[in-house]
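Missing here is one protein chain; the remaining ones are kept as they sit in the complex.
Here is subunit A:
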Amino acid sequence: MKRLRLDQWTGQLLLARPGAASVSASAPRAVLRSTTPLSRCAAVRCQSTAAAASPSIPAQGTPEDEYIDGTDHARFPPLENLPPRATSMPSPPPSRALESAKLAALHARLALPEKLPLQTLARALVDASADPSPDFNNSTLAFVGQSLIHYHVGEYLMCRYPRLPMDILYAAMKGYAGHTTLHHVARSWGVEHAAAPGGEVDPGLLQFSMHKPGDAITGFGYQRAELKYLRKYNWRHSISSRIVFDDDFGEIVDPEAQRETLGRRTDTQYGDAFTRSLAERAYANCTRAVVGALYTHAGREPAKAFVRAHILSRHLDLSQLFAFKKPAKELSLLCAREDFEPPVARLLSETGRLSRTPVFVVGIFSGKDKLGEAAGPSLEHARAKAAMNALKSWYLYSPGEHVRVPSDMLAEEAKPWEPVHIDVGEIIGR
């Protein structure tokens, strides 16, 4: 069965009513009823053959029937009273936010304070692709929320893992605050999306469009002068220059590609990776917008508590993110820099050396202290793993799980601040 295309319906309906697009509220209602029954029926998906036989025009003059949604209102009375011209609006008017059960349930489920009105929460669910007007969509809310989320995740990582290498820090940031993660967060809240945006959808549904471009939430970052060559020849953009040029995840800022991606139309029947990424981005922006809305109405502390509860409470195993090229050399350089004794690998125990599955347990020692230990199927393998374990134990040093972060000092009567350990940097062992 072909997938329903609601925007094609509304397009046909608008065509069927000559002058309907430009009609204003003061125009007489007779103009709206100039369609012929036959053309209306052609646009309607009839439920049964009997319905096609006798199409009927709804009774005129009743205020409830002033919107057209393609159904026969005599047969299917509308479930709720929609304001006039609701279907022609890109997003539900703010007044409808007070009547939505889904929205109120979301507000209660997230334990949002009373200070955050339902209308703002409804605005946080409207993506820029659904409604281009920045007074009605969540783009500015999502921008503020993104800055907040990135700051709190960043300060948490800086204080909890003071020695984390820069590329791992970027990956961890993406793991906590990237599109996919925030999409999962929004889904776990029970946010559902409308099949297509419009003024008649429930305000408690996330609204985004797969067919229209929306504004991307921009953060800090500039387009590099050598962008063309970066793309064409797959040049490497250095980690230290990413601080200034690239976004908070260390990815290249490419406004042209973004615009082109957002402008692509999707006509697939079931959706593909691209439509999935659009949906993920919309959900992620919704999460950011909720944080931004909370900050706007309730202030800094509730927003910080919200980010810690929903985003920083997630578990990310940083030890899986490492990938070393020459671990033994890197460990040797680390010991040289920190003025430890040169590392020496020693075989601690072994079994099955001449069998099919030997196991060698190798420890790497600096003087009398063991830096790292690992088991492997061959001596070289075990030594490499032991060196990697030693390096991970250095880079993943943490003062503890419950560390104080700099923004704790913004609270009233905060205890005096103890300086965080600032590491010189990782070993460049590539």
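What we mean here is this: a residue touches a chain if its C-beta (ideal position, glycine included) is under 8 Å from a C-beta of that chain, and two chains touch if they have at least 3 such contacts; residues count from 1.
Rule of thumb we're sticking to: contacts and distances are computed from a predicted model.
Write down which listed name, "Prenyltransferase alpha-alpha toroid domain-containing protein", "BBSome complex member BBS4 isoform X2", "Cytoplasmic tRNA 2-thiolation protein 2" or "RNase III domain-containing protein", is the UniProt protein name of the chain that is not shown.
In UniProt, the chain excluded from the picture bears the name "RNase III domain-containing protein".
Write down which of A:Gly219, A:Pro302, A:Gly376 or A:Pro399 is the residue touching the left-out chain.
Within the whole complex, the residue contacting the unshown chain is A:Gly219.
Could you tell which one of A:Lys212, A:Arg288 or A:Arg383 touches the chain left off the display?
Hidden-chain contact among the options goes to A:Arg383.
Using the touch rule from the top, list residues of subunit A that touch the missing partner.
24-25, 85, 88-90, 93-94, 97, 117, 119-120, 123, 133-136, 140-141, 143-144, 147-148, 150-151, 154-155, 158-159, 164, 166, 169, 218-222, 239-241, 243-245, 248, 292, 296-297, 328-329, 331-333, 336-345, 347-351, 353, 366-369, 379, 383, 406-410, 414, 417, 419-420, 422-425, 428
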